[in-house]
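Part of the complex only, each chain left as placed.
Labels for the chains are A and B, by order of writing; each one numbers its residues from 1.
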Amino acid sequence: MTQSTPSQSTTTSPKPGGAPSGANTAQDRLARGRRALDSIDGEAGHNVIAALADIAPDFATYVIEFPFGDIYSRPGLDLRSREIATIAALTALGNASPQLKVHIHAGLNVGLSRTEITEVIMQMAVYAGFPAALNGLFAAKEVFAEADAKAGEAVSV
Amino acid sequence: MTQSTPSQSTTTSPKPGGAPSGANTAQDRLARGRRALDSIDGEAGHNVIAALADIAPDFATYVIEFPFGDIYSRPGLDLRSREIATIAALTALGNASPQLKVHIHAGLNVGLSRTEITEVIMQMAVYAGFPAALNGLFAAKEVFAEADAKAGEAVSV
């Protein structure tokens, strides 16, 4: 658990309920959020941001700032554990299939094995029922197949 | 629809996906969020912030910054409409009774009538079922009774 990511080393934790230093400007959050988004969600994250450009560009900023600039950049929990939590929650809620796929990709990006990801999803049968777990597993199956296809392309070049 | 709130007049809307001016520091968001929290949730909002102090003080900061400093402070939708949206969503989700009560209070604070609030809740029978609407109405009944009790105290003094 000696994991270290660039996005965490520069984290300025907010001063709770008080006055953070003037250095923590909106640019800091955005820049920190962009680094976290890059290292966690990769291309899929950028696609989401791009898709928001003509409907709700401010929301793209919020997505970078709050989840990535604030939450995922916090020390106190490693990214591997954060992706376990997210995959578990999205499988259990069962109503956000595109985001679940993005985070199964993200789980692979931050070092979770395919086995660990399928174990998390299977466990959701206990807390959200078998259909939620089944649909989560089929989402993982798609994501793993895409990853294999990309790896195949890379090799064949 | 000529409503104007202090929290909106100072809003610096984020520059989507770009670099907001250096003036939009974390202090700005916190200060703007505190003003919005005061005018919308009043005492109940402060109680939530206080209750977080010894378990997750950073989360108190986030609550002030994102929902209140960012979202409720945005131009583009008046606070009356924002509270209609929140009361509707919390009634429909049906799993956050304390927050629903805070926002029924908030609805009264921003100028919704009791009739308008009960109409919103009743309408949720169509989208989330009769139990969700019933439980929302009973939450409103409690909030209205508390408001009456406070009004009674004020009068009797």
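Quick note on the criterion: a residue touches a chain if its C-beta (ideal position, glycine included) is under 8 Å from a C-beta of that chain, and two chains touch if they have at least 3 such contacts.
Just so it is clear, the structure is predicted and the values come from calculations on it, not from any experiment.
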Number of identical chains in the whole complex, 2 of which are shown? 6
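Here is the rule we go by: only the chains that are shown with their structure count from here on.
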Once you find the CA centre of subunit A and the CA centre of subunit B, what distance in Å lies between them? 28
Subunit B residues touching subunit A - in the complex, by the definition given at the top: 13-17, 19-20, 22, 24-27, 29-30, 49, 53, 57-58, 60-62, 64, 66, 70, 74
